[in-house]
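The complex is shown incomplete by one protein chain, all other protein chains being positioned as in the whole.
By written order: A, B and C. Residues from 1 in each chain.
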Amino acid sequence: MTVLEQPGAYRPAPPPAWRPRTDAAPLLPDEEPFRVLGTDADIHDLDPLLLTELYRQLVRGRRYNQQATALTKQGRLAVYPSSTGQEACEVAAALVLQDRDWLFPSYRDTLCAVARGLDPVRALTLLRGDWHTGYDPAEHRIAPLCTPLATQLPHAVGLAHAARLKGDDVVALALVGDGGTSEGDFHEALNFAAVWRAPVVFLVQNNGFAISVPLAKQTAAPSLAHKAVGYGMPGRLVDGNDAVAVHQVLSEAVAHARQGGGPTLVEAVTYRIEAHTNADDATRYRGDAEVQAWREHDPVELLERELTARGLLDDAGKRSAREAAEEMAADLRARMNRDPQLDPMELFTHVYSEQTSQLREQAAQLRAELDAEEETR
Amino acid sequence: MTVLEQPGAYRPAPPPAWRPRTDAAPLLPDEEPFRVLGTDADIHDLDPLLLTELYRQLVRGRRYNQQATALTKQGRLAVYPSSTGQEACEVAAALVLQDRDWLFPSYRDTLCAVARGLDPVRALTLLRGDWHTGYDPAEHRIAPLCTPLATQLPHAVGLAHAARLKGDDVVALALVGDGGTSEGDFHEALNFAAVWRAPVVFLVQNNGFAISVPLAKQTAAPSLAHKAVGYGMPGRLVDGNDAVAVHQVLSEAVAHARQGGGPTLVEAVTYRIEAHTNADDATRYRGDAEVQAWREHDPVELLERELTARGLLDDAGKRSAREAAEEMAADLRARMNRDPQLDPMELFTHVYSEQTSQLREQAAQLRAELDAEEETR
Amino acid sequence: MTAVAAEAATAPARKPATMAQALNRALRDAMAEDPAVHLLGEDVGALGGVFRITDGLAKEFGEDRCTDTPLAEAGILGTAVGMAMYGLRPVVEMQFDAFAYPAFEQLISHVSRMRNRTRGAMPLPITVRVPYGGGIGGVEHHSDSSEAYYIATPGLHVVTPATVPDAYGLLRAAIASDDPVVVLEPKRLYWSKDDWNPEAPETVPPIGRAAVRRTGTSATLVTYGPSVPVCLEAAEAARAEGWDLEVVDLRSLVPFDDETVCASVRRTGRAVVVHEATGFGGPGGEIAARIGERCFHYLDAPVLRVTGFDIPYPAPMLERHHLPGVDRILDAVGRLQWESGWTEGSAR
Partner (left out) sequence: MTAVAAEAATAPARKPATMAQALNRALRDAMAEDPAVHLLGEDVGALGGVFRITDGLAKEFGEDRCTDTPLAEAGILGTAVGMAMYGLRPVVEMQFDAFAYPAFEQLISHVSRMRNRTRGAMPLPITVRVPYGGGIGGVEHHSDSSEAYYIATPGLHVVTPATVPDAYGLLRAAIASDDPVVVLEPKRLYWSKDDWNPEAPETVPPIGRAAVRRTGTSATLVTYGPSVPVCLEAAEAARAEGWDLEVVDLRSLVPFDDETVCASVRRTGRAVVVHEATGFGGPGGEIAARIGERCFHYLDAPVLRVTGFDIPYPAPMLERHHLPGVDRILDAVGRLQWESGWTEGSAR
């Protein structure tokens, strides 16, 4: 099917031949973010295994954030952008994907990669500072953690498009922040995705801030999800601290993409509980009251409270979740406390498939320097 | 008023404190493009002087396009991107502005500058190829004709914002094509404009093509005007060949901006009757039938027919409009047939406010070469 | 039958072809050979590109293999990155030099670094075709020589053909490379013709090898792309002045062929670097510096540069004053201190 044959293709003709176009109404988000926890929704319908898994991963995710923060204070990480408070998004995004699907995380989303099964030490390589990426993206179907904002979004579109062209049943899920939605790459990626009907889901974690800049200085839109209609894709708004709601909305979007329905933009409303990174001083731009209000809407507690109240979680379950998390943390701590072994000569190894003569000369220079250093030691 | 105090500022709070946000409904465009000509609308309400002026300018604009095309065939212009068929947009955009307002045209919009009062020879300087801009932008409140697509849009936003900060009553109107809406700069400009509530009007001339690429490959949106809601500004859809309708919609948008209401996105649905430029071969990507359908919805004829039917235009009026257009064309022809006088040394004059020593050396080299050339002549 | 005649009989017929045709042919052959090769760009489909380099390819291989994208250069290159991550070999067309600038973040921060970032796990075999340079009477933004930006970006290969066979060969080599390659296509040579046999295309040259286009003994002109024919013309004109100039066509700026350049300069003892790009911070500085570093004791005169002036590219009516022409090259050759008492070509 060529683009021109797609339903709803916008081909203006002079009046009176003006053609019917895509109906905008179904693309618009609801007024209020979709919620499940604390509402009348019947979560007994949901797979209990899923609820348990969500819970265990949230507990583990929170512990991971704490451990990574602690390692940063001990100088074991160069920097850590914590996702504390955003665990519901991070975990749900990981769980909605099939093994063959691809994840496109930003620098803040190491937890999502870990929840997907990536070894935490590998996930943290970038932030420890021994190399830029600690894993083989193709092996894990996890793109490198992306630092230049929103630049990973067109990658996700291209990959999803390529998979579809090859006839593979692959969906790409890309994460971006509220601040990232202002970048041109966000716009271009969403537009390409919609025109190509690529199987992509864009998840905006709207955590209220881009470093110090509050959302009101970032956009005047009714919501970020409203941007979707301008690309001709559905926009969905969800409570980002409600793991069940996020999982449900993302699952639907993934299924829609898988069935050839094209991309979806999901805005998850959440909050960054910690400072932007350990290097940031959040007291300069926000008050405690706001943080406190969000702490009371904590994603881990929300789920725990609800599952407990509904009799789906008991003390043993909680304990077991916490023990698993502690185990992960202890292992992470132990392994991160060992210095990584690095070979400086690797600086020249991966720039090109074959070293240029220029790089060979430079490598020889470094080799000589290292040898001399060795000698004087 | 700081951004945070603006009505509708999007500041998510955790449920149940979720705040009311901007209402999306009033920002969405109508289903059908707004039209006046050929409808039941009572155009007798409109200022007859305005109708006459629109008509005379449309006739003059059509003649201008023809003359410029002819000059191109004669080698007097390096290239000409014709706005034949789009005269209603070009002319209306010029007429809605006050003298103190600013216009931000693209390469296709020399006619808009001319309709605003700029000497056609100066408007065509870029396309003749003697210099990049033939006029002082500040003198005419017309930014240089912009070639890199959509890059002029943030300029318009910045200028309008600066004027508002200075307390000046100035509106900026920026023109862009349907293809240009896909660029990141379009997105960033509209977002800045909305966040800053800058007095800007964005007019997208949707002429169905970006060179050879039809709209359906450019966007999957219900309409380009639907993009507005994603920025929190109103989107308006108008029949771009209906000069009265375009004038009305733009006037409202300009008034809205002037009153501090912020930016508007206007999509005018029109058609590029000629090839992209004289260098393009439109038969490679579109059929005659489509062109013919649009020829029958010609902006000059639409207005002429309606004004005549309503007794607002007689033969004398038509003749007078045509004579004025011929006069402009004759003058343009005569003046464009003279070779411009150029001093190659000017290449070094305007790079910096003061010539660097590097440029002085290079200027001396060219001077010597020119002198030697002169001698051997 | 003489040996020459025998060769002529078996060698396939060579006939004139333009550089545009050779590039088109290279794309077609690459697409036919490897289904992973996909073209992306503005107007590359039905129109065949504004320079017709992709003419007929959408028809032959379908719109999914030769795709008119939305109008957004960062989006084009960014999606190409994703396609390459999934195993395709995207070939991206930037419509004109200056319209590649919006894609610079994708190019610098991702295309050039992905392999290194992932310790070699994620190579990006992307070809970025950029029609570049002036001399075509183009209005503003249609004549930039932007190679300085590309060569200063480690992780990219940068090649630029000056002949019809090289256009074919370098583009094939670029597409075949597992590294990202920027192919700078000198747009004013698109319609240049060469005798060339498209049925038996010349061997694809390895990326990184310069070619000596003319041998000479007095001095070396080091150049590339659109300036190669100008230098050859200058070399012809120089004979009248008694100079026998060697002309080196770099073909590849990254990697750089130090060997060929230095061998030539060491023999001639003098060098002029010629290119259209702005002089200050342009490739000529790098080239002259390398020659200075590596051939110092062979040089009888400073390495001079003949380049575009340090100004924004001029409007069509003035561009001839900006472009390095034969006279300006000969003038520089004349300043190579022929009377300074050192013997030509002698090592010191």
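Keep in mind that, in the parts below, a contact is a pair of C-beta atoms (placed from the backbone, for glycine too) under 8 Å apart; a residue touches a chain by one contact, two chains touch by 3 or more.
Remember, predicted model here, so these are calculated numbers, not experimental data.
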Full-assembly contacts of the left-out chain, visible side only, are chains A, B, C
Full-complex touch with the removed chain, picking from C:40, C:76, C:311 or C:333, is C:311
Out of B:159, B:237, B:275 or B:307, the sole contact with the unshown chain comes from B:159
Given B:55, B:131, B:202 or B:285, the residue that touches the chain left out of view is B:131
Across C:41, C:102 or C:205, the one contacting the chain not displayed is C:102
Interface residues of chain A toward the undisplayed chain are 78-79, 107, 126-132, 147-149, 179-180, 182-185, 210-213, 217-219, 279-281, 284-285, 340, 342, 344, 346-348, 351, 356, 358-359, 362, 366, 369-370
Those residues of chain C that touch the unshown chain are 74, 98, 101-102, 104-105, 108-109, 112-113, 116-117, 140-141, 148-149, 151-155, 254, 256, 277-278, 280-290, 292-294, 296, 299, 301-305, 310-312
Chain B positions in touch with the non-displayed chain are 2-3, 131-133, 136-139, 143-144, 148, 151, 153-163, 165-166, 172, 184-185, 187-189, 191-192, 195, 346, 349-353, 356-358
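Going forward, only the chains that are shown with their structure count from here on.
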When B-C and A-C are ranked by contacting C-beta pairs, first place goes to A-C
Chain-centre distance (mean CA atoms) for chain B and chain C, in whole Å, is 37
Flagged in chain C as touching 2+ other chains are 69-70, 72, 74-75, 102
For chain B, residue numbers touching 2 or more other chains are 182-185, 217-219
